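One structure follows; several queries about it will come next.
Apart from one protein chain that is not included, each protein chain of the complex appears where it belongs.
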Amino acid sequence: MTKIAVFPGSFDPITLGHTDMIERSARLFDKIYVAIGKNSTKSYLLSPEQKIRTVNEACAAIKNCEVIDYDGLTIDLCLRLGAKYIVRGLRSGTDFDYERSIALMNATMKPEIETIFFISRAELGGINSSIVREIWKNNGDIEKFVPKSVLDCLNHN
Amino acid sequence: MTKIAVFPGSFDPITLGHTDMIERSARLFDKIYVAIGKNSTKSYLLSPEQKIRTVNEACAAIKNCEVIDYDGLTIDLCLRLGAKYIVRGLRSGTDFDYERSIALMNATMKPEIETIFFISRAELGGINSSIVREIWKNNGDIEKFVPKSVLDCLNHN
Amino acid sequence: MTKIAVFPGSFDPITLGHTDMIERSARLFDKIYVAIGKNSTKSYLLSPEQKIRTVNEACAAIKNCEVIDYDGLTIDLCLRLGAKYIVRGLRSGTDFDYERSIALMNATMKPEIETIFFISRAELGGINSSIVREIWKNNGDIEKFVPKSVLDCLNHN
Amino acid sequence: MTKIAVFPGSFDPITLGHTDMIERSARLFDKIYVAIGKNSTKSYLLSPEQKIRTVNEACAAIKNCEVIDYDGLTIDLCLRLGAKYIVRGLRSGTDFDYERSIALMNATMKPEIETIFFISRAELGGINSSIVREIWKNNGDIEKFVPKSVLDCLNHN
Amino acid sequence: MTKIAVFPGSFDPITLGHTDMIERSARLFDKIYVAIGKNSTKSYLLSPEQKIRTVNEACAAIKNCEVIDYDGLTIDLCLRLGAKYIVRGLRSGTDFDYERSIALMNATMKPEIETIFFISRAELGGINSSIVREIWKNNGDIEKFVPKSVLDCLNHN
Partner (left out) sequence: MTKIAVFPGSFDPITLGHTDMIERSARLFDKIYVAIGKNSTKSYLLSPEQKIRTVNEACAAIKNCEVIDYDGLTIDLCLRLGAKYIVRGLRSGTDFDYERSIALMNATMKPEIETIFFISRAELGGINSSIVREIWKNNGDIEKFVPKSVLDCLNHN
């Protein structure tokens, strides 16, 4: 049976931590949807169109990966896509405690959807989108944290 | 001597995690005040009136429990009510680290007020009001996370 | 109804962190049993008799407190004593993660026994019996960490 | 391509937390090896033969699951079995911090072996083999924590 | 060689936890800059001028300490000041997980800047600027949490 997974996030911006997770997920699953949440209330660095473009370019080399954006709950997206798995990355115990609440509530609502976790690669363990946004706003150099597509996009703004 | 406790929160909305804590507190204390903070800066799902109504209905079967709302510090509320105890629930190490700061600062200000903690029941351990709000806003089914009074209230909005 | 609690531990040795918890528990409960586990596999600083003596002396001023030693499970001890509560102290998120497993397994076996937690007083937050043992073995000064009864006992060895 | 995973552990004894992980892994992977470490230095409740028997019986209904025991490193076992994945369960932030070190060191030695994590089901979140051993040794009732095969084995000892 | 460090923060308000860190840093380093971030998006209790005044007064007795405010990244400030060290305080595992991300990203951008950490003194371990702000807004007594300069400033508002 085809194993399909969703890697959800706000990707504002997509980081090298995310692309590492997506590549590793793409080896485990037959198909991986990178799903950009539209309804996030967080302050954006990138517009919705920029997010789609930068994520698409960053994942272009991964054949079994498709980038989409979505409204609503991630578990409802999974049902629409026929995905049985949600993939999330973990950097720290604090990440774990937060992700655990979401995963358990998702499992209560839809027991047929499973959440699995990867641990961030050691050398990428500190990368965090919100700190990347702060660095960018303060004229810092983010090239070691994000894929080239994000640099291109931000430099053309 | 009568042992009185306050269970403070924003209850936006009250969850089954909260009602479990309140029931357990009501067995330990002679009187438990469920205290709805009015001055929270968090974005509301429920209006102040709806919070009072839903919490009252959810706690109606607990005889030694009284629902109130309040402004100001929880320790000042305790003094007004003659309560020596604040009750809080813990789900995770992250919860603990946050609650510890508040409990220690309260103990510095009013050493006569004690904070005690219950651990969330295992099967309720993931429930979190802010995720419940997100689920509701995204048209998800929250019936396994909140008491009937919240469902009734939201469905009549 | 009389509220009875058990404060279990290995008390090797009893510390000022423990005596703080016992005093606070004694204000909340009508009766508090300080229960010294006999079957611990940990390497002892104090003999069983020394533990009983030092704990008894440390708690002598607390009227509604009784010191006992016990074999077997803490929940079985609670049933024998008519105690509905186990009291434990928390110093850190790591403590919490460990105590949570025990509390949840106890609640699965005997739902009528409740575990409640106090947070260690800030200035006592670092005290840990196993570090006290290490300090003592290395000829360090433990007088700021343990009650007088432990100092007396060790100095007469 | 066939996706093969190893679920390593000491299984002393196998718990309902383990069987839940194994069932969930068996749905994600084509083949799951439940691998009982022989070289653990931990004190045993079960003999090596009892571990194999109890794990085998507990997993008998899972078709794509095979129980083995092994010496040496888990990553070397993976290479011998053609497994690209190690599966581990997480209950808490403390678990995470420990598993992270092992996963990162494994990834340094064999980057082609991936570790993925499941979060323990909420109602099983507190189960811990070492506490199960303590309960058993103290004549407690472990039937809510372990599969029937463990109860059968221990009751015939 | 002169060892220079920066202790950055939003100091809204400066607390006794901060002043403890600054005093301890001033003993380790030849020069310590207390750097007030101007570009924080957090809601202020104190105006920028009030922050500078209160921090200056609180640090007046520390000879090798200088108070500045700054825009932009802390690592860029360090380069401008010739500082090789950033100093931060840690109260809990949650603090650690957050500070680790920032420290690792800073180390990626500027490997020549080192971040070092002090653990908050036990009796100050719970103090947190955002809780201090909440207490003040709710007419609570913050005199045990902040230096005299903050009390003077707020009482003259």
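Per-chain numbering from 1; labels A, B, C, D and E assigned in written order.
Simple rule for what comes next: contacts are C-beta pairs under 8 Å (C-beta built on N, C-alpha and C of every residue); 3 or more make two chains touch, one makes a residue touch a chain.
In this text, all values refer to a predicted model and were calculated from it rather than measured experimentally.
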### Query
So which of E:I32, E:L73 or E:A103 would be touching the chain we can't see?
E:A103
### Message
Going by the contact rule already stated, which one of A:E49, A:D71 or A:E123 would touch the omitted chain in the full complex?
### Response
A:E123
#### Entry: Candidates C:I4, C:I68 or C:I131 - the one touching the absent chain
C:I131
### Task
Extract the touching residues of chain C with respect to the undisplayed chain.
91-95, 125-128, 131-132, 135, 137-141, 144-145
### Query
Touching the missing chain, which residues of chain A?
92-94, 122-126
### Summary
Logged for chain D, residues touching the omitted partner chain are 39, 71-73, 75-76, 93-94, 97-98, 100-105, 108-109
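Assume only the chains that are shown with their structure count from here on.
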### Message
With centres defined as the mean C-alpha position, give me the chain B-chain E separation in Å.
### Response
33
### Message
I'd like the Å distance between the centres of chain B and chain C, where a centre is the mean of that chain's Cα atoms.
### Response
29
### Task
Please set out, as single numbers or ranges, the residues of chain D touching at least two other chains.
92-94, 122, 125-126
